[in-house]
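Got a structure for you, written out below as structure tokens; questions coming shortly.
== subunit A ==
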Amino acid sequence: EGQGETESAEESNPFAWVEEMGEGELPAVNPLLVQGDVATAGSSTVAPLAAVIIERYKEDGLTSQVTLDVIGSGAGFERFTVAGETDVSNASRAIKDSEVENAAEIGRTPIPFRVGTDALSVVVSQENDFVEDVTAEELALIFGGAETWNEVRSDWPNEPILRYVPGTDSGTFDFFVEMVYDEDPDTILSAENTQFSEDDNILVQGVSESPYAVAFFGYAYFVENQDILKILSVEGIEPSQEAVENANYDSIEKNVEAGGYPIARPLFIYSDAEIMRSKPQVAAYIAYFLNNVNDVIDQVGYFPADLSVAEANWLEAMEGAY
Partner candidate 1 sequence: MSSMFSTPRDIAAENRAKDKGLRQRTRMGYIWQGIFYLATTIAILALVTLILNIIDSAFGYVAVQNTVEPAALVEQVQPGSDTPLHDLEKADLLTILNENVRRGLLRAMNADQPLVDRSQKELARLVVDRVVEPRVEKSWHLWESLTARDEIRAWVDENLPDGWIQFRSWVNVEFLSKDLSNVPERAGIRTPIMGSVMVILITILFSFPVGVGSALYLEEFAPDNRLNRFIQVNIYNLSGVPSIIYGLLGLAVFVRILEPITSGAIFGAIEDHSTANGRTILSAGLTLGLLILPIIIINAQEAIRAVPKSLRDSAFGLGATRWQTVWHHVLPASMDRILTGTIIAVSRALGETAPLVVVGASAFLTRDPSSIFDKFTTLPIMIYRWTAYPQAEFRNLAAGAIIVLLVVLLSLNAGAIIMRDRISKKRRMGK
Partner candidate 2 sequence: MSTQLENQDIELRTDNLNIYYDTFRAVTDINLEIPREQVTAFIGPSGCGKSTVLRSINRMNELIPGTRTEGTIHFRGVDIYADKVDPVEVRRHIGMVFQKPNPFPKSIYDNIAWGAKINGFTGDMDELVETSLQQAALWNEVKDKLKQNALRLSGGQQQRLCIARAIAIKPHIILMDEPASALDPISTTKIEDLINELKQDYTIVIVTHNMQQAARVSDKTAFFLVDENRSGYLVEYGKTDEIFFNPKNKETEDYISGRFG
């Protein structure tokens, strides 16, 4: 009888899942007591990470629905800020001002939760025996401007560069263009022999097939395909936990100055305080995400990030709600 009573009491309390709350600490989440569905959508880079977290969430006893739609960061923000049909938006780049404005129009204020770091990997086939390292300028030439390899560096072969580039609606593309081409996509879009795909495996397949092919994409895809791909160092720096931590994501130069990997990028999930408060299951999902992400992130192929800002954001958003 008593059991039933507590159960019904728990049912009536939407924050029943909150437990073990230390002062100024993110509460642990008891998925067994979470009710209500969560809709998430966005980045394909964040998707593998989010999917692992969601699966774990379910294993830990979640009974409600968490949907994950993989549509790219831009489209994810579109759904979050314009249509307002998602609770959480996954992104492999920071939200743009225009997107924040859109969100304001439907009464949302996006809050970022930084969940990890990706090293944007520049890769070639293992058959490629002439490139090991590229400079920032060379990188720009390789993905736009130069037609053959020897136009980039004279001792490289006189062969056309075959480029495999993430689709124009992806955060990956946006980030790369921002860092390497100063936000001007013209060069990369008009380059010869370029294949665009939202499907990173298409890029992997493509680049692995020719010694003169080159691609960039999330580190996870490199990790899984190490046996056929070769990763290049940029400005002499290879992706590593340390190099990624040192990066500050403003520009290639600043990253290099700080001894960071030049094209490391933050991975985010975004939500809104109002949503988190009115739909505690969203707050629960994000808290669970933050609590667990560092257990799984290296297994997915990304680098852990300092979660303190994200946790602070969460606590601020949920101040006094439970």
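Picked so that all candidates are chains of the complex that A comes from, given by their letters.
By our rule, a contact is a pair of C-beta atoms (placed from the backbone, for glycine too) under 8 Å apart; a residue touches a chain by one contact, two chains touch by 3 or more; residues count from 1.
On a predicted model such as this, the values are computed, not experimentally measured, just so you know.
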item	value
Given options 1 or 2, the chain of this complex that touches subunit A	1
Interface residues, subunit A side, partner candidate 1 - complex	29-32, 36-39, 44, 47-48, 50-52, 54-71, 83-87, 199-202, 204, 220-221, 223-225, 275, 278-279, 292, 295, 301
